[in-house]
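The complex appears here minus one protein chain, its other protein chains still in place.
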Amino acid sequence: MDRVLIAGVPGAGKTTVINKLKDYVSNLNIVNYGTVMFEIAKEKYSVESRDQLRKLSPEVQRELQKLAAEKIYKMEGDLVIDTHLAIKTPKGYMPGFPAELLSLINPDILVLITAQPEEIWERRRRDEARTRDMDSLIDIIQHERVNNAYLMAYSAISGSYALIVRNEEGKPEEAAKRIARLFE
Amino acid sequence: MDRVLIAGVPGAGKTTVINKLKDYVSNLNIVNYGTVMFEIAKEKYSVESRDQLRKLSPEVQRELQKLAAEKIYKMEGDLVIDTHLAIKTPKGYMPGFPAELLSLINPDILVLITAQPEEIWERRRRDEARTRDMDSLIDIIQHERVNNAYLMAYSAISGSYALIVRNEEGKPEEAAKRIARLFE
Partner (left out) sequence: MDRVLIAGVPGAGKTTVINKLKDYVSNLNIVNYGTVMFEIAKEKYSVESRDQLRKLSPEVQRELQKLAAEKIYKMEGDLVIDTHLAIKTPKGYMPGFPAELLSLINPDILVLITAQPEEIWERRRRDEARTRDMDSLIDIIQHERVNNAYLMAYSAISGSYALIVRNEEGKPEEAAKRIARLFE
């Protein structure tokens, strides 16, 4: 039984890779951290959309992060936790897994999916459905660097393994296979 | 009430940006971490200059850091803490806010002011009054990278937001306005 946290900046291809991962690992439980937070927020704070969730006060968001961590910790079997290492907010990067949360969720392996900044930018541009704000290439490079540093900091705090997986354009199954080996 | 810690390598323009910040945020309390340490050192160890402060033993410096953190923690209202993420010493980088200190000062937001290494170098060269040792461009690039990693590590430890603000040459008011938005 392994708990693998998988993260990546929007456009790095995290969702695609996680979907492919199901082809290579049987009986894999996949849980989306944001969805768990949202479900708790719906029940507890009558929040109706993801957007509303993001606008809650930092205190409430932290409480929801904690409740979600506790809920996920109780899940069984091989588990992929689909999440973010850091959330970009108007106040700066909000750490997805500060020390306090890491000790609640206790992941075995932290996986960061990365891609070339130009590819990330291009994917975001194409991805009209999700109406993302367009960051500049410099912003994307910064976010990638920031994620790298958070990855190592979380790993240093918790002792979890840290795996960086490059998701090359057009080859998400290669990235998925690399991650699948973690469950062998 | 927000506690915002603002840091940046010498020459990144921290002092200029903090001074401009006063134009955009009313009732802002600004406290210089080093000054608080120095005042405690004057009283407790009869230290007479900032230079003497830097030459105290690591143990005494750590004690002074802690006493300063406790003093600052008690300050009220919107607070800017003017400080360094890491101090360059002959023994290497000394972390300005190791885990133990972070929990004492409990900042809401950590701001790192950055600039192009060439601009930092040039500003240091011009700044004869402060007779700084001239680092090479490679040293400055390293210090910037080191500060970035400390920023994320502190944020991961404490859960504080981490904001990176680029201070472009000739536009310190832009950087100040970006930071001012944190207090809205």
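Just so it is clear, A and B label the chains in written order, and each chain counts residues from 1 on its own.
We take it that contacts are C-beta pairs under 8 Å (C-beta built on N, C-alpha and C of every residue); 3 or more make two chains touch, one makes a residue touch a chain.
Small disclaimer: the values here were computed from a predicted structure and weren't measured.
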item	value
Contact partner of the left-out chain, one of B:Lys74, B:Lys91 or B:Arg126	B:Lys91
Absent-chain interface as seen on chain B, which is shown	58, 62, 86, 89-95, 97-101, 142, 145-146, 149-150, 152-154, 156-157
Residues from chain A at the interface with the omitted partner, ascending	108-111, 148-149, 151-153, 155-164, 181-182
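Throughout what follows, only the chains that are shown with their structure count from here on.
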item	value
Where chain A and chain B are represented by their mean Cα positions, the distance between them in whole Å	30
